[in-house]
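Every protein chain of the complex appears in place save one, which is left out.
Order as written gives the chain letters A, B and C; numbering starts at 1 within each chain.
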Amino acid sequence: MVVRAAVAGASGYAGGELLRLLLTHPGVEIGALTGNSNAGQRLGALQPHLLPLADRILQETTPEVLAGHEIVFLALPHGQSAAVAEQLGPEVLVVDMGADFRLKDAADWERFYGSAHAGTWPYGLPELPGGRAALEGSKRIAVPGCYPTAVSLALFPAYAAGLAEQEAVIVAASGTSGAGKSPKTHLLGSEVMGSVSPYGVGGGHRHTPEMIQNLSAAAGEPVSVSFTPTLVPMSRGILATCSAKARPGVTAESVRAAYEKAFADEPFVHLLPEGQWPATASVHGSNAVQVQVAYDAAAGRIIAISAIDNLTKGTAGGALQSMNIALGLDETTGLSTIGVAP
Amino acid sequence: MVVRAAVAGASGYAGGELLRLLLTHPGVEIGALTGNSNAGQRLGALQPHLLPLADRILQETTPEVLAGHEIVFLALPHGQSAAVAEQLGPEVLVVDMGADFRLKDAADWERFYGSAHAGTWPYGLPELPGGRAALEGSKRIAVPGCYPTAVSLALFPAYAAGLAEQEAVIVAASGTSGAGKSPKTHLLGSEVMGSVSPYGVGGGHRHTPEMIQNLSAAAGEPVSVSFTPTLVPMSRGILATCSAKARPGVTAESVRAAYEKAFADEPFVHLLPEGQWPATASVHGSNAVQVQVAYDAAAGRIIAISAIDNLTKGTAGGALQSMNIALGLDETTGLSTIGVAP
Amino acid sequence: MVVRAAVAGASGYAGGELLRLLLTHPGVEIGALTGNSNAGQRLGALQPHLLPLADRILQETTPEVLAGHEIVFLALPHGQSAAVAEQLGPEVLVVDMGADFRLKDAADWERFYGSAHAGTWPYGLPELPGGRAALEGSKRIAVPGCYPTAVSLALFPAYAAGLAEQEAVIVAASGTSGAGKSPKTHLLGSEVMGSVSPYGVGGGHRHTPEMIQNLSAAAGEPVSVSFTPTLVPMSRGILATCSAKARPGVTAESVRAAYEKAFADEPFVHLLPEGQWPATASVHGSNAVQVQVAYDAAAGRIIAISAIDNLTKGTAGGALQSMNIALGLDETTGLSTIGVAP
Partner (left out) sequence: MVVRAAVAGASGYAGGELLRLLLTHPGVEIGALTGNSNAGQRLGALQPHLLPLADRILQETTPEVLAGHEIVFLALPHGQSAAVAEQLGPEVLVVDMGADFRLKDAADWERFYGSAHAGTWPYGLPELPGGRAALEGSKRIAVPGCYPTAVSLALFPAYAAGLAEQEAVIVAASGTSGAGKSPKTHLLGSEVMGSVSPYGVGGGHRHTPEMIQNLSAAAGEPVSVSFTPTLVPMSRGILATCSAKARPGVTAESVRAAYEKAFADEPFVHLLPEGQWPATASVHGSNAVQVQVAYDAAAGRIIAISAIDNLTKGTAGGALQSMNIALGLDETTGLSTIGVAP
C-alpha cells in the first residue's frame, strides 16, 4: 500500500529535507507541493539537490491543492498551521512540522508566541516514555522542535531514573539551517563563517517551554531549564550539552546503567561506548542520535551530550518516524542511521 | 543474488564512502574490512558515521582475509594495489579505487608516479564514448580519479562533437577530503578554513595525464591540458571550470545541442536548464553530476562547468556504478541522484 | 597634518573595512559616517568589531553632513556615487569605492551597468605601469574592483613584457563578503558553507571590461578575457588563477624575470619564492598581494596566481594606498602586509 502525501512549504529547508527523505520512502508517494511566495516556480530552481523532482512546479497552499492526499505535511511558519489543518478532514493524517500544536499549556504558548493557542496534538518523539503509544493510529502529529529533540533525548533518562536535581542547564550549538531560509543579514555566510554567537539568552528561546514540558513529564515533577542556544558555522547539526546536579548516591555506574536501559531497544538513539563523544558530522543527513553521558564527581553533575541532524531527526526524519508509527509501518521505514561524513 | 565484497582500506575516506553506499546496495553484502595500521580497531572508532557497522573489527590486508569474496575493493595508497590484486584469482571482481591501473601509457605513469607501471584495466567512467562496453562483464575495474571524472564529463561532449580547439584550460576547486585522511599540517582545519590555495600548478598534478587520455580519446587527436587544482574550505565536492577555444562556426546553440545529446540518456549526469549553474552542495553525498555549458562569444571560448561529490561520483559511487555494469545489474542500483543539502 | 574624512556607506562591508583601517591611519581623522537605511543607528550595532567607534551614530548621506571634510569616501551601490560627488567641491578628495568612474569606455559602462556613464577618474591601482603618476595630487580616485585588482596584478607583467598571447583565461574564487551585506537567499550561510558555485559565467560579470581595460593597456593591444568567478565558503579573500598562452621563445626563466622586475620595488606585492603558492589566509586583513607564476611547458601556458583580501587590497586598503599617494603621504601609511592567520 502506497499513500499519497502533500507537502505544504516545499521550498524551505524543512520541506526540502522532508522531500529528500520521502523520495526513498517505499510507502509514500509524493503528491502536491506548495509554497506560497514561490508558487509557479520549478522545484529545481529552489531545491537543486532534489534532482528527481526538479521539474515539479510549486502550487498555492489551498484546500483544493491539498485535497486527495492521505497525508499532509505542514512545513509552514508558526501560527499558520492551524488555519490549514482545520480545512483538512479527520481522515487525513496531518503532520505539523511547525510549533503550533506542541505545547500543552496555552499560557506558555501565548507567552512565547504571542498569539492564541491552537491546541495540542500527539507529540512526535517516540523515544520518550509513552511516546509511541500516543502516536499509534493518530491522525494528527506535532513534530517536536529541533532543540527539544536533542535536549529531551539527552536528559530524559536521568530524570526518568530520578538521578538528577530539577534544574537543567543546557547550552546547544546549532547549524544555521535551523534558522530557516529567509534572507536575513545576521545569517549571511559572511556573518556566520568564523563566528559563534548566542541568541535568545536567559530563557527567551521559544523551545524552552517545550523542553520543560518533556523533562518535567519524565521527572514527574517540574524541572527548570536554563537554555542557551548558539549559532555555529555549519549548515546542519545540533550538539546539546546538558547537565544537572546529581542526586545523592548517584555514581558513574548508575548513570550509565540508566542510559543503557533507556536506549537499549531504540533503533535511532545510539549510546556511544564509554570514552567516545558525539559529533554532529557523524549524524549528518541521518536520523540517528548519538548520546554520551558522564558523571563529573568533582562538580557533582551529570553531563549528557547529544548530537542530531537538526533537519533530519530534528525535523523531517522525526516527522517520518512518527508518521510510520501512526500508519502502522515499521518505525524505521525510509529512515537511515548512516551519516554522510566527512 | 547477493554477492560478498571485501574492502581493503576501510578506514580512509574512500573506503568509508564505499561502505556508506554498500550499506544500502541491495545486491552486495559487506564482507571483510581491512586496514593495515588500524587493524584490530572497531570501525565505530574510525568511521563513527557508519553506525550499522560500528562493531566491525578491521583486519589485516592479507590474501587469507580477502579470500572468499566475489568482489574486492581496493582503497589503498597508489602503488599498493598491484601487489594485492595479483593474489586475487581471475574470477574475483577487483575494483581499484587507486591510480595504479588508470593510465594506458606506461611512460606517463612512470613520469608522474615514479614507479613501474602495473598495467591498464577497463576504465570506470561509463559516460565516456564506449565506456559501458568496456566494463560489461569485466573482472577488473580502474576507478577514475576524482578530478578526471569531473573534468572529462564537463568537456568530452565538446571534443566528441569537434567544437573545441585541442587546448583545454581547467581550474578546479576541491574539498579537502580529496587529500585523504592522513594527518598533515597543511590539511589541518585551522589551515584550510578561510583559505583557498592552489597546488600542483603548471602540469604537475598526477591527474593531468588521465584527463589528457580521456579528452584526447574523445577528440580523436591529442588534447593538451592546463590543469590547476585548488583546495577550498569544505569537506566534499569538486567544481571544475573548464574551457577551450571554440572552433570556427561554433554557436551557443551548437554547443548546447552537443551537450544535450551527450547526456540525454545518462542517469547521473544532469545538464542544468540554461541560466542555472552547478553548485557542489547540490550533489553532496549523491552520485549525480551537474553540468552547465556556455559559449562566450566575446572571448571565443566554450566554458563547461561540472560539480560532483569527489567521494561519491568521484570515487566510491563511480566505483559502484561501474561494478553494477560489470555484474550485469541495473547501473543505478544502490546509487542516488539526491543530494544532502543545505 | 591630520585631515578629516567622511565615509558614506559606513554600514556595509566596504565601509566597515575602510573604518577598520582608518582607525589606525595616523594622517586621517574619522569624521561623519553615513548610511541611509541605517541612519540613526549606533555603529556598534552594525559593525560590532569596531569597538572604538561603537557609540558613533550614522547620519543621512546629505551635502550638509559631508561638508567640512577634506576627504569623502563613497562606499555606495554602483550608480549612486556620481550624484553625491557632484555636490562636493573640487578641493575635496573624493574616493569612490564603487564602480561608477572606473571604465574609460562609455559603451562598456552602458552595456554592463545599463545606465549613463558618469565619467572616468584616475584609477587607483598604483602598481600598474604609470599608475602612481595618475594618482599624485589627484582629487578624484576610482578604486578598482576586487577581481580586477587580483587579476591585473597577476597578469600585467606577462603582458607588459610581451610574453603572452592576447587571450587570457581567468577563474577566480572569492569569499562571500565580495557580494555585500544585503540579505539574499543564495548568500545565506546555509547555502554557501560546503558549496562552491560559479556565477556570471561567459563574460557576464561586470568586472570583465575593467580587466580588459587594464590588461590591454599593459599589452599595448587588445586582450580578450574569459572570466569565471566562483563563490567559495569563506568570508574574505580572492584567489585568481590566470593563464595565457605563451608566445614563442618564452621560458620559465624569462617569465620569472619579468615578474621579479615588475614587483621588485613594490611594497605590497610579494612574488613568492619558487615552489610556494599563494593562499588567501596569508593575506587575510592585510594589504599584501601574494603572486606566483609558472610556465607550463607541456601546455604552453603561463599560469599566474594571486591572492588578495578582497576587502583590504581589493577595496578599502587599495583606496587608502591611492589616497596616500594623492595626499603626498608615504604610500604604505596606515597599511599592513601582515595577515591574520590562521
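By definition in this document, a contact is a pair of C-beta atoms (placed from the backbone, for glycine too) under 8 Å apart; a residue touches a chain by one contact, two chains touch by 3 or more.
Here the structure is a predicted model, which means the values were calculated and not measured.
Here the chain not displayed is in touch, across the complete complex, with A, B, C.
Screening B:Thr61, B:Ser81, B:Thr149 or B:Ser177 for touch with the missing chain picks out B:Ser177. Of the listed positions A:Ser243, A:Ser286, A:Thr312 or A:Ser336, the one in contact with the omitted chain in the full complex is A:Ser243.
Of the listed positions A:Leu50, A:Leu88, A:Ala118 or A:Ala173, the one in contact with the omitted chain in the full complex is A:Ala173. Interface residues of chain C facing the missing partner chain: 13, 16, 20, 23-24, 42, 44-45, 47-52, 54, 177, 193-194, 235-236, 270, 272-273, 276, 279, 281-286, 288, 290, 336-342. Counting over the whole complex, chain B has residues 13, 175-177, 179, 181-185, 187-194, 233-235 touching the chain that is not drawn. Annotation for chain A: contacts to the undisplayed chain at residues 167, 169, 171, 173, 188, 190-191, 193-199, 201-203, 224-226, 228, 230, 232-237, 239, 241, 243, 245, 277-282, 284, 292, 294-301, 303, 305, 307, 341-342.
Keep this in mind: only the chains that are shown with their structure count from here on.
In terms of inter-chain touching, the protein chains here all touch one another pairwise. The distance from the centre of chain A to the centre of chain C, with each centre set as the mean of the Cα atoms, comes to 45 Å. Looking at chain B, residues 193-194, 235-236, 279, 281-282, 284, 341-342 sit in touch with two or more other chains.
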